[in-house]
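Here the complex is missing one protein chain, while the rest keep their positions.
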Amino acid sequence: MSLKERINAANEEALRRIVAADPVLVDVAPAGDVIPGLEDRMILHSGPPVTWERMCGAQRGAVIGMCLFEGWAQDPAAAARMLAAGEIALEPNHHHGTVGPMAGTITRNMWVWVVENRAFGNRAFCRQVESFQQFGDHSPDALAGLEKWRDTWGPALGTAVRKMGGVPLKQLVARALLMGDEMHNRVVASSSLFANAVAPHLVVCGLPTEQVVSTLFYAGNHPFLFLGLSMAAAKASMDPVRGVEASTVVTAMARNGTEFGIQVSGLEGEWFTAPAPRVQGLLLPGWKEEDAGLDMGDSAITETVGWGGAALGGAPGILSFTGGTAEQALAFSRDMRGISTGLSPDYLMPALNFEGTAVGIDIRKVVHANLVPVIDTAIAHREPGHGIIGGGIVRPPMECFTKALARFAEKYQG
Amino acid sequence: MVRTTVIRKNRYLDSVFLMQVARRIAGQPGLRDASALMATEANRKVLASLGYGDGGRDADFATAGPNDLVLAIEGEAAAVAAIAADADAWLARGSGAASMAAREPRTIPEAVAGRPDCTLAVISVPGEHAAREARLALEAGLHVFLFSSNVSVEDELALKTEARRRGLLVMGPDCGTAYLGGAGIGFANAVRPGSIGIIGPSGTGMQEFACLVHRFGAGISHGIGTGSRDLSDAIGGISTMMGLDALEADPATRLIAVISKPPGEATTARLWERLRRCAKPVVLCLLGAEPGAIEAPGASPLAGAEGTIHVAATLDEAVCLALEELGLPGSAQLRPDGEALRRQAAFATGQLAPEQRHIRGLFAGGTLCYQSQAIFRRAGLAVCSNAPLSGMRQLPDPWVSLGDSFVDLGAGLFVEGRPHPMIDASLRRERLEQEGQDPSVAVLLLDFILGAMSSGDPVGGLLEAILGAQHAAIRKGGRLCVVASVCGTEDDPQGLQNQTRALEEAGVLVFPSHALAAAFCVEVMLQLRNRKEVH
Partner (left out) sequence: MPTKVENLLQQRPVFLIVGVRGFGESLRDAGHQVVFLDWSPPAGGDPKLAALLDDLL
């Protein structure tokens, strides 16, 4: 079999695995109990590996926040000293079957969504999404949100989910896509669907009324609630695709605000990185272009599985982020189709005649078409200590893909 | 600088849409910043921290709630007031981005995935990318029309072998023209549909043949381009053979014309073997074949197993044979009338100054350059050329003519980074001006090629230079004999008559075919030689 035939067969297998994925939310639990290899005095972060020295402002702010949250330091200055001294281990989420939004920071006492891919038996994890600490804000208010999640909402949702025997996510996502979500920057419909699904179980799971009511308010009014779930579901769907010999399908795209990194199925264990790009988008009131940090977060895992940018054609409502039109939203989805391995039979876009979203980004096609994926994202501040400042669309650096292709050729051309 | 807020009670707009509104407003002259938000408590806090709400004294702002919309504007007083007065219009406006047409696909596989009904890829990318795109097209199940040149023989063989395996046709490389059913591809002329199918390397040879067929009332069923190397032994005639199979089976085709330079030795044998099996009559036009070669391996016309095989040495002969075989009249005009040509040549020669003794052929069409050399060679005349026929001299510097020279200005070296002379006259105009300054030049031989993709006014592009050269010759006491043919039809955008008339009005001798123009030039050159001998 020629190398081309091997690659095509491998990519078909990769596509088969992505499409076969059956993500089910099975628990909400403390990260330390469920994430393999997450040790004490370790912070998991988004993107490819990065040191404290090279870490961007927002991610620095977020890891400082985690040191305070875990009680390892009493104030930000002390936390920064510990981090600079190398007393806290920093590892990418992706090395632990995990993803995190924006700075993506996770420690043992951070509660995480636990999603099991029932088709393959693997599990993936993602922390909750909020608008402050994950953007680098380590103020007491920001940390109070994490504590509330740890002490009230996380445990309540975990109890309800276990009582439900898990929440199947595939159908929920498919329905939400038909309702205008793209599962990355717009998860309004899926958040609602999820809140509706858990609400009755929350009510009857025997927890104190105050906790139940608080959790119902939280789940029912959080427009980004489901992003943590869609990220975990995407990660659980993509992990079985890792290590398919000779496959050129992208298994992860992740950014730490310093570098953009991708991983490729047939090159398991390697990262291909380039400087993180600037996000094209809109800023919240009071913020200016020069305040914006560079692209950050593991959330682009959703694009690898065929959501986010690949599903933009079905979510024109968020398109004004880029000043674009509904036709441009469709064009973005077509862009993704041109660089992907196949189409999803499950995740359909009404605006594209109910055709499936593009699945399985192929580094060969990216380089050939000279067209990188489209990623929806939020914008963090370039300095530590701020919440969300905007949102928009970002394109990964082509360099990640050309580096990966060159390495692929080196490994497989023999 | 002033700050103003405008409240719209009980009005909801999506937050992202509002961000868009804010950005458009902030971009107006005189404005420093703008925000558009639902007036939730948190949003009001943010706005207050930015200095809006007049320190809590603005009652409307202070009492606005989460169902109310707030527009906050900061800038020069007049600009702020203008926006505030027109707030509803700003909130009603869409994104304002121009509606973008559906994006075009970037790669062949993507295009075919979106349009599985595609059948033929027309490829004209730079040579170094051409083989790759052709391969992708074949892999996507498309036939290929490959206009690009500079494709290596190895790549051509690989492409055609793969195409044959898939039952697909590769027309090219370096294929300028094809006709498929009613569609004229590339540098095609507007010729009538008819019963003659053509297979040819598909440069100007196919165009000239098709236009002449059209002019005499017949028409073309299909014209299949093969690229100029297809009948070399390296390629073995893969596309020619596939074309023959298809035209033989095609109900519209009654006669097949094969135009070619002399094929490779092994391929000649295979071609004859195939033509003998052909169920339809064939006219084989072997341009530039050595005398004798075209008679082999038998007398013409040859009786094939089914049809008849006629052999011709020029496009005109091929057209005549085809029309006669089909029982169509009218081709007599293409038979050179030796006596008339001699008289016309004598008149032209008589006006020349003694130092005028050379011919310069400046060609846009490569095949026409080739055919002219063949016609000269048959008459025992030699010329230099940048693309010489066997027996002709290589022009040492293609940019400078030497003695009698025929220059193919469409050759690679001339068109690197410049438009082909069929598209843009400037290259040929410069060369023509250069020739006009040479007092030894007696005859200029030109070709003009019409068609949808050719220059909008091929004659117009050279007319001034022609007149200039003629005047220069008159000033030196002679005359310049300018000879041309126009390859095209009345239905081409440039119009055959218009172009011909413009040439004739400039005193150019225009012949109905390029072979006739060349035959006339032969006569002039022979008479000039005699004149020399007399002197």
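We call the chains A and B, going by the order they appear; numbering starts again at 1 in every chain.
What we mean here is this: a contact is a pair of C-beta atoms (placed from the backbone, for glycine too) under 8 Å apart; a residue touches a chain by one contact, two chains touch by 3 or more.
As the structure is a computational prediction, the values presented were derived from the model and not from experiment.
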Among listed residues B:V125, B:L467, B:A506 or B:L526, the absent chain is touched only by B:V125
Looking at the full complex, which residue from B:A246, B:L328 or B:L467 touches the chain that isn't shown here? B:A246
Among B:A111, B:L446 or B:A519, contact with the omitted chain is made only by B:A111
Where chain B meets the chain that is not shown, the residues are 103-108, 111-112, 114-115, 117-126, 128-129, 132-133, 137, 142-143, 147-148, 166-169, 180-186, 221-222, 242-243, 245-247, 249-252, 452-453
Missing-partner contacts on chain A, residue numbers: 3-4, 7, 248, 364-365, 367-370, 398, 402, 405-406, 408-409, 413
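Note that only the chains that are shown with their structure count from here on.
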In the complex of these two chains, what residues of chain A are touching chain B? 282-286, 317-318, 320-321, 323-325, 327-328, 330-331, 334-335, 337-338, 365, 368-371, 390-391
Under the stated contact criterion, what part of chain B meets chain A in this complex? 14, 16-17, 19-20, 22-23, 33, 35, 37, 43, 46-47, 49-50, 72, 95, 97, 99-103, 105-107, 109-110, 113-114
